[in-house]
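Worksheet for the structure shown next.
One protein chain is absent from this view; the other protein chains keep their places.
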Amino acid sequence: MRGAIFKIEKDFDKEIRNFLKKTIVKKFFGAILIPCKVPANDSYAYLLIRDEALIEKASILPPVMPIQGGRVLKSFTRLGKIDAKVAVIMRPCEIRASIELSKLEQVDLTNVTLISVDCPGVIPLSDYLEDPVKGTDTFKEAFKTWESDSVRELCKVCYNFTLTGSDLHIGILGSEQGNLFLIPVSEKGRNLLDFFNINYENDISSWENIVKKKEDERKIKRKEFRENLRQEIEGIDNLLKTFSDCLNCHNCMRVCPICYCRQCFFDSDALNLPSTNYIKRAENRGSIKFPPETLLFHLGRMSHMITSCVSCGSCEDACPVSLPISRVFSFVAENVQNLFNYVPGMSVKDPVPTITYEEEELKEFENPYIETYNIQRM
Amino acid sequence: MSKTLYIDENVNDGIKKFLRCILENGKVKGVLTLINEGEKIAYSLISNPELIKYTVPLYPIMPLNAARSLSHITLSEPISEPIAVVIKPCEIRAFIELVKRSQGSVENIFFISFTCGGVYPIKMNVNGKINEKIDNFWRLIEKNEIDADLRASCKVCKEFIPYNTDMTIFLAGNKEINNQCRIFLNTDRAEDFAESTDGNIVQDKINTELIDELKVKRLEERKKLFEDKKIEKLGLEGLIDIFGRCISCHACGNACPICYCSLCYFDSQESEYKPVDYESELEKRGAIRVPPNTVTYQVGRLIHVGISCVGCGCCEDVCPSEIQLSTIFIKGSESIQEKFNYIPGKNPEELIPISTFDIKEFPEVET
Partner (left out) sequence: MNDSFKPKIIYFLCSWCGTGGSETASAFGLHYPENVLPFRVNCTGSLSTVYILRAFLEGADGVVISGCHPGDCHYNNGNFRARRRVAIIKSILDTLGLEPERIWFRYVAHGEGKRFVDTAAEFNDYIKKLGPNPLKTRRDI
């Protein structure tokens, strides 16, 4: 792979901001969608910016991910693209969610240039909100070591922390003297660098090497994580214990970038049954929990969206009772996605498994017929 | 003077004895109350009397406002055979408000509630943590004190005596909960049920001294809370500061018992920005927050639910951004409700003020 070496004097966040400013001033982009500090300075939110002065408030790598970028981009482009060209700066899992959403026709990428950044993970929202100043320091630490215990559980074992399906990638890892790599991946990415006469034919193997090494380390960690989680949640007893504090509030679904339905099936009237039904079910089992259908909600949601789960961890951030919900989803997602050899968000080309099929596949899920079954039985 | 059922147990065991009795003798088909199994507490509709021993009807926990569940069960048809529910005063009030909006029916529901000492934030119930706090909770009830760890909304709640109940258990304001279970019988149905159990029914005079004292304490807390948070002087800047960290998940509305719409206006296409809207905001202001309408949602929701907000605090409890929502909603709705002299859920016959009008009212809003 080849890329540009982007010289950094002091603060990389600042210099990238300056570069972004230039793209606006020179009218290469008509607007930039990027996380910014909120007025009270206690969190971040995505701002779509045209006034280049406001880019000062932006942050390339904020310590938290309050709203998943995929959801943000959906809100911005679901009803169509704006005329201007827009740069979007996001973390890798946000980029992947955006790409999934574009395949599901919820995001229009036509005028959008996706710019990703090597990601050291994010601090869980509640930890950060408890003390934003401390949260920022914790994040700085995570950024330095790249192996922090204070980031989201899924971030600790994420091996898709770098270039995924974006147009341009900002490589932070493996550079000397704090320089960055600008790695163009698509026509859109190359156009941007060409416009500013940035040479992207440099050798970036130092980035590639360290990324590879980190990926391998994380894959080992992920394996351990899977094994521990499996023991914790596998089987009816464990699973129901895991979900027993669930309020059935459906907030996990609402913040999930992939769950894009305006009205979720599990919030719809389809599950508003006549009162006799609930009383009957209470009689059958002795009692039923209210609100009902907790497990159905989780398994049903999985069956709808799990092939596209990008393991971002947003659901867990938003759960009022801090269930390990994203860990469970990510754990299941890995197995299901392997069935189809599918990694969500890696490319706009491979179709989402639930909207396509192959004739010769998944034979192991058919139950073959034994012609003589009833005869043997006699 | 009112009819009172005395059960020879402490208040917790007494109510359980009663519930088991009416389930066994067939007065009700089921009981909706909190159940504590394997250290986890949740609402359950119980039909097997054997399970009553696991219940904790008076526990200071509200996983989600039970009015939502009652509406869920009774939305498409009323309940056909009687069930008893043991829920908190604000849950009943919220349900009455929902019924006024045709979102459920009280038919065949036997309401049991209690003078409420408040509930803890839901986070305190994760992994059964509440079980560690519970003894202290009963002790504070006996002392008639307010636990500082209660939900913010409960510490300032002035409607902790239930309306529209068949039975009211004497909990808060009762120093004797450890050796008596005293239940006020408010309806004929309640007397009938009480007679079918083996407690003593007597004519009794309620001593409201302690209740009045508690009310005064709560009102003081209320005043202090609003002052501390400077709710009245927030203004737009203040709101932007508070809601800047809001993640627009709308969990607050979805947990709110009054927000019953199956599709919220603020989630509908109506309030979605089109490309031209983004374009014009960019031109006008140079930038726009995405998704938009963060403060609009909050103010809009307050306008929609303010008249009926029961101050339960569920919105705040589920907010992942830990925004002090209930304080804002309680203050905001108090001022709306005072204008109409309306206490939500108090009188089922009274129309919701926004669904009616008086020709001569509010000359002051006309210009």
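For reference, chains read A and B in written order, and residue numbers begin at 1 within each chain.
One rule holds in what follows: contacts are C-beta pairs under 8 Å (C-beta built on N, C-alpha and C of every residue); 3 or more make two chains touch, one makes a residue touch a chain.
Computed from a predicted structure; not experimentally measured.
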Ask   = Which of A:149, A:176, A:201 or A:358 touches the chain that is not shown?
value = A:358
Key: Among A:8, A:239 or A:346, residue touching the chain not depicted   = A:239
Key: Touching residues on chain A - with respect to the absent chain   = 233-236, 238-240, 244, 265, 281, 284-289, 294-296, 299-300, 302-304, 306-307, 328, 331-332, 335-336, 339-340, 353-354, 357-359, 361-362, 365-370, 373-374, 377
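One rule holds for everything that comes next: only the chains that are shown with their structure count from here on.
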Key: Euclidean distance of C-alpha centroids - chain A vs chain B, Å   = 36
Inquiry  = Could you list, by residue number, the parts of chain B that touch chain A in their complex?
reply    = 29-30, 32, 35, 38, 40, 42-48, 50-51, 63-64, 66, 68-69, 72-81, 83, 122-123, 125-127, 240-242, 244-245, 247-251, 254-255, 262-263, 267-269, 272-275, 278-279, 282-283, 285-292, 294, 317-322
Inquiry  = For a test of understanding, state which residues of chain A touch chain B in their complex under the given definition.
reply    = 30-31, 33, 38-40, 42-43, 45-51, 53-54, 66-67, 71-72, 75-84, 125-126, 129, 241, 244-245, 247-251, 254-255, 262-263, 267-269, 272-276, 278-279, 282-283, 286-292, 317-322
